[in-house]
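Let me begin by presenting the structure, written as structure tokens, before commenting on it.
For this depiction, one protein chain was excluded, whereas all remaining protein chains were kept in their positions.
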Amino acid sequence: MRSWDDGKGDRKESLRRLRQALSQSRSDLWRGWKVYRRSLLAVAGLIMVIFVTTISIFADEIAVEHPYRNLQDTEDEWVIDWEPRMKEPRSEECDWHEQKIITNTRSKFFLEEVVAESHNKVGEDNRYYKDTLSVIRIIKIEDSKGYDLNSSLLYIDPANSSILILTPELYNNSTLNLGVWVTYEFNNEAMHHSWLPDGYDVCIFGTTDTGQDLFSKVLYGSRVSLKIGFTVATLTVTIGTIVGSISGYYGGRVDEVIMRFCDIFFAVPGLILAMAFVAALGSVMSLTIPVWFGVLVPILFLVTVTQSYLLSTVLDGDRISDRTMNIVMQYRGPLLSLLCFFFFVGLLPAPAWPEFFGISESLGWRLGAALGIIVVIGAITLADRKFIQNWDFEGASERLADSFDWTNPLRYLSIRTLAIFVAIVVLFRFSNGSGDEIVLIKDFDRLWKIQAALIITGWPGYARLIRGQVLYVKEMNFVEAARSVGAPPGRIMFRHILPNAWAPLLVAFTLDIGGTILSASGLSFIGLGANPGTAEWGILVSESRDDFLYHPHLMLYPGLAIAATVLGFNLLGDGIRDVADPKNRR
Amino acid sequence: MSDELLLEITNLKKWFPIKEGLLSQTRRYVRAVDGVSLNVTRGETLGIVGESGCGKTTLGRVLMGLIPITSGSVRYSGEDIRKIPNKEIRRKMQIVFQDPGGSMNPRMSVRSIVGEPLLVNGISDGVDLTHKVEELLDSVGLKREHMTRFPHEFSGGQKQRIALARALSLNPEFILLDEPTSALDVSVQAQVLNLLQSIQRSMNLTFVFISHDLAVVRHISDRVAVMYLGKIVELADADEIYRNPRHAYTKVLISAIPKPDPSAKRDSILVEGDVPSPIDPPPGCAFGHRLQHPEWEKSVDMDLSLREVSPGHWVQPCPCCTKDLSDQVIEELDPIQSKGSSETPE
Partner (left out) sequence: MKLHEFVVRRLLLLIPVIVGVVIFTFSVAHLIPADPAATQCGDKCGIIIDYTDDGEPITAYQANRERLGMNEGVDVQFKKYVTRLFEGDWGESETYNRPVLDVVKDAAPITLEMSFFALMIAYPVGITLGILSAVRQDKMFDHVMRFFGIAFVSLPIFWFAMMLQLYFATGSAMGGVCDPIFGTDGGCFPVYGRHDTGFTYPEDGFVWFFPEGGTGFHLVDSWFVSDAKLSTIPDEWNTRWLLFKDTLLHLALPCIALGVSSAGSLLRYMRASLLEVLHEDYVRTARAKGLAESRVILVHACRNALVPIVTILGFSIGGAIGGAVLTETIFAFNGMGRVAVTSITSIDYTVIMGVTLVTSIIFLLSNLIVDITYAIIDPRVRLE
């Protein structure tokens, strides 16, 4: 058994290498930035992207109106209306407020004062409250049928501008039993923001047909768009990379099948394909996966990650000339998969999974069991190479103990550790569902549906891109050199091929965020995306369609927001392309 | 140098299929290596020369086991390399590639590049690996500080030293040098060659040195094999082959070596025609076909396997390239046929 002090040299070495890698990446970044900043457009793109991202993060602080002004509103759906409707940007009517005054009860108690108040708002404690407004002038008074009344029926209290005083004619008039509607201009100093000039406070971009502040909706729309863009781009890139690298690395029949499958996706124009998928996902209300599947996937992932490693270090290395062993070798792929299958499904029989995880219905048990399996697999994976190298039962336990090189914690900084960590997090995050299903996305709403559709339609493009890259890098000499010293396929893939193939991927990723925002807003525009009323740019444009000729501001700003965001990401991607271009190195 | 055979290559063939036609059927093959037999004894340096496209690089790849053999066999100390576990081959046989820059992952430091064989074979890691890499860098004449740098920070000669250090890291018995100097300047070439020789002496290594540069091969090799279109046409001691070349192709090659003395008479033999394609090569003597030699047709039905003309000097017998020899062969084989053919008027 090694003691902590024995590992001193290793720890020091690991730290040194870590520091070196950090400084290396820092200098790489700096060199990249030096190339990047040469292009004014690229810098402008970066600024635009940072700007949009900042705005979406601080939308709560910047926006004048908030989606949760009413309790029934959600982040996506805005129900409340703000008077006045469909006003041009900076229209003076934006500072007007209409308030209903019930007169009949007041006459009973001879109340002649009314406090000028805003609509209901939702406070921090989720309770309704109303802001007191200070009235500047009274614009008009209408009865319940909408007829104008004499504006002298009501006046502002000279002592307190928030109080309206009713004249006796008003509350004694029995024809006005149903109440009157007062429109007044109020001083909305409270809604001012430091960065906005005076008077630009409420309708910066005008109001929508339901009276909501367009500026606020556009701000909140950036959240939806960026969320869709990042999620879809990340997932398509991940799936595309996995499939594409498998296809490119193994080639042959696997490659053929995968590429023909991709061809089918390419045969249907993107937007129509996405529309079909949105329709097909129509009634899926929540995205769930069975528990056994959710547990099996990370484990099988780990197994496949280690499989190549095990195969090449243990089995492939020591081909035994025995005939039976040769046969085993021949079918080692399927045999090993079978072994894994029986271990995970047969040992803990599939029908028993719910019971296995359902012990006393407790989350702890389920997680404990899952974690146990992960730890076992992880231990095998993390075990030192020296242990796996020496495939001998004699003294195995000692070597096993030795192989957990606990004296150097830095050794655990590896992809495999990361994979295990992610698996654990995923399990913690998603195993709060009951029964034998893990709820991945509880509320699989229409926004999720377009994301799912765009992911399904998007990955073949990346698969093709990555495949090409892998094929290109695979032919390079250093890959053959690595193979000639006996590097296992996993190492060749992750250490040699992918690090040299990621540059076009990063460019495509950035460009795809823009493209996804465009497609998602397009889908929303034709009514297949977000729900009507959502603060989503495509929906906002589509809602303005009825009378955009008369109120162009309704469509102008959300459209500009889409165009500017997409432009930002495209410029950014273009800049990164310049950096990644070998012609511009140094 | 002992007489122990390290590598025995018997009738080795490597054909690459060409996919063509509507359904991608294989109709034709590129015969990159087409029946090569060679022996390499422990501790010697065997040079393989030939013009580009003659299959020397493929031969190297095949005998390293990097690409599968089509037919024939390669034996490493008496054992078929297809039966030796991959891991063991990798430990005993190493390769240094032609393009030193391209054979190194641009994203890995020198420590990772040189240490990779040790790491993936589970021999060492951590601080131990660093020490081993330091030693290896010392042995090829690089500084220890170079360990943290990246390939693009080195010159061609330095890169080739790094590649050599990587090849040496597993303590191999055999190293295949695939044109290790062709990408280098002449002055650097000499340094690298001297380094190779001193390492060979100190570690008792066996080299197969592939090159198209006859001067370099002569400098380093004990024996030289001349390859033409996937076949070996002549094999002899280095001095013998340069002094007394028997095959017409070898003569042409040797005459093409630039002379250091500019006043010396240029006596290079010029050859008409192009190198025939290794796809469906002509039957019989390929070089005779290229020369459009009048007696080429005779070689079609002949057994063209190498003959020992003097001790250790093997030549491909053929009526057009090695006239004297082939006549002798033909007579040995079938006097009637040879008579008939020589007497038949055209």
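In order of appearance the chains are A and B, and numbering begins at 1 in each one.
Keep in mind that, in the parts below, a residue touches a chain if its C-beta (ideal position, glycine included) is under 8 Å from a C-beta of that chain, and two chains touch if they have at least 3 such contacts.
Bear in mind the structure is a predicted one, so any value in this text is a computation, not a measurement.
The chain that is not drawn here is touched, among residues A:221, A:488, A:533 or A:559, by A:559. Although one chain is not drawn, the whole complex shows that of A:62, A:271, A:471 or A:506 it is A:271 that touches it. Which of A:168, A:282 or A:532 touches the hidden chain is settled by the complete complex: it is A:282.
Think of the hidden chain as still there; on subunit A it touches residues 40-41, 260-261, 263-264, 267-273, 275-284, 514, 518, 521-522, 525-528, 538, 541-542, 545, 548-550, 552, 555-556, 558-559, 562-563, 566-567, 570-571, 574.
Everything that follows uses one rule, which is that only the chains that are shown with their structure count from here on.
One simple way to say how far apart two chains are is to compare their mean CA positions; for subunit A and subunit B this gives 56 Å.
Every residue of subunit B that touches subunit A in the complex is listed here, in rising order: 64, 66, 83, 85-87, 90-91, 94-95, 97, 99, 102-109, 116-117, 119-122, 125-127, 130, 148, 163, 166, 169-170. Every residue of subunit A that touches subunit B in the complex is listed here, in rising order: 9-10, 12-14, 20, 24, 313, 316-319, 321, 385-386, 388-389, 408, 411, 476-478, 480-488, 491, 495-496, 499-500.
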